[in-house]
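Coming up: subunit A.
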Amino acid sequence: MIYIDIIILTLLAVTAVTVARIRDLWAAVMFTGIYSFIGASWMLLLDAPDVAFTEAAVGAGISTVLMLGTLALTNKAEKPSTSVPVVPFLVVLGTGAALVYGTLDMPHFGDPEAPVHQHPNPSFVERSQPDMHGLPNVVTAVLASYRGYDTLGETAVIFTAGIGVLIILRRDKRTAPDEHSSDEVVT
Partner candidate 1 sequence: MNSFPIIRIVSKLLIPYILLFALYVQFHGDFGPGGGFQAGVILASALILYGLVFGLPAAQSVAPPWLIEKLIALGVLVYAGTGVATMALGSNFLDYDALEHHFLTDVTWGSQTLHVLPSGQHLGIFLVEVGVGITVTSVMLMIFYCFAGRNQSSE
Partner candidate 2 sequence: MIVLDIISWALIVSGAFFSIVGGIGIIRFPEFFSRLHGGGITDTMGAALILLGLMFQSPNSLVAIKLVMILFFLLVTSPSSCHALSNSALAQGHWPELDTTRKSKNK
C-alpha cells in the first residue's frame, strides 16, 4: 500500500532535516536514533529483515548509547554559525544536481529487466540450495560464502575503527594518576 511508504519516507525526510538543523545536541542524538528506527521500518517494508535487524540493533541501539557517551565529554549545544556558507551550499547543490541527472537514466524501481535483477540474483537464489547443502537463508549464504571477501573487508573496517578509537582515547592507568596529581600541584 503506497500510503505507508509515503508516510514513512516523509518522516525520514523530516527527521533528517531536524537532525541537521537542531542545535541542542542531546535532541540531535535522540533524533538520530529515531532516524535509524524509521529507517529500519522502511527496510522492513522493502522485505529485507536481515538489514532491518542490523539497522535497528546498530543504529537505534548501540550508536545512540555511544553518542550519548560522547556527549558527556563535549559541549552540550552546537555553537551558532556566524557566516553564511555560500561555497559549501554551491558544492552540495552541484553534486545533488549531478546525482539527480544521473538517476534519470536508471531503470524503473523493481523493473524485472534491470541488470541488477538479471545477473547475480537469480543465480544466487537458484544455486544456494544445492551449493549450501540445505542452508535456508540466502542472505547469509551470499554474505558469508559467495561474497565472503567483502565481509572480511567489513570486519577489517570495524577493527580499524576500534583501533582508531583506542589510539586516540585510551588512557593508561599509570599516567592518569600522575597527570591528576600534577594538575593539583600546578593549580
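Candidate entries met the following condition: all candidates are chains of the complex that A comes from, given by their letters.
One rule holds for everything that comes next: a contact is a pair of C-beta atoms (placed from the backbone, for glycine too) under 8 Å apart; a residue touches a chain by one contact, two chains touch by 3 or more; residues count from 1.
The model shown is predicted, which means the values in this text are computed figures rather than measured ones.
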Subunit A in this complex - touching candidate among 1 or 2: 1
Complex contact set, residues of subunit A against candidate 1: 49-50, 52-54, 57-58, 61-62, 65-66, 69-70, 72-73, 131-133, 135-137, 139-141, 143-145, 148-149, 151-152, 154-156, 158-159, 161-163, 165-166, 169-171, 176, 180
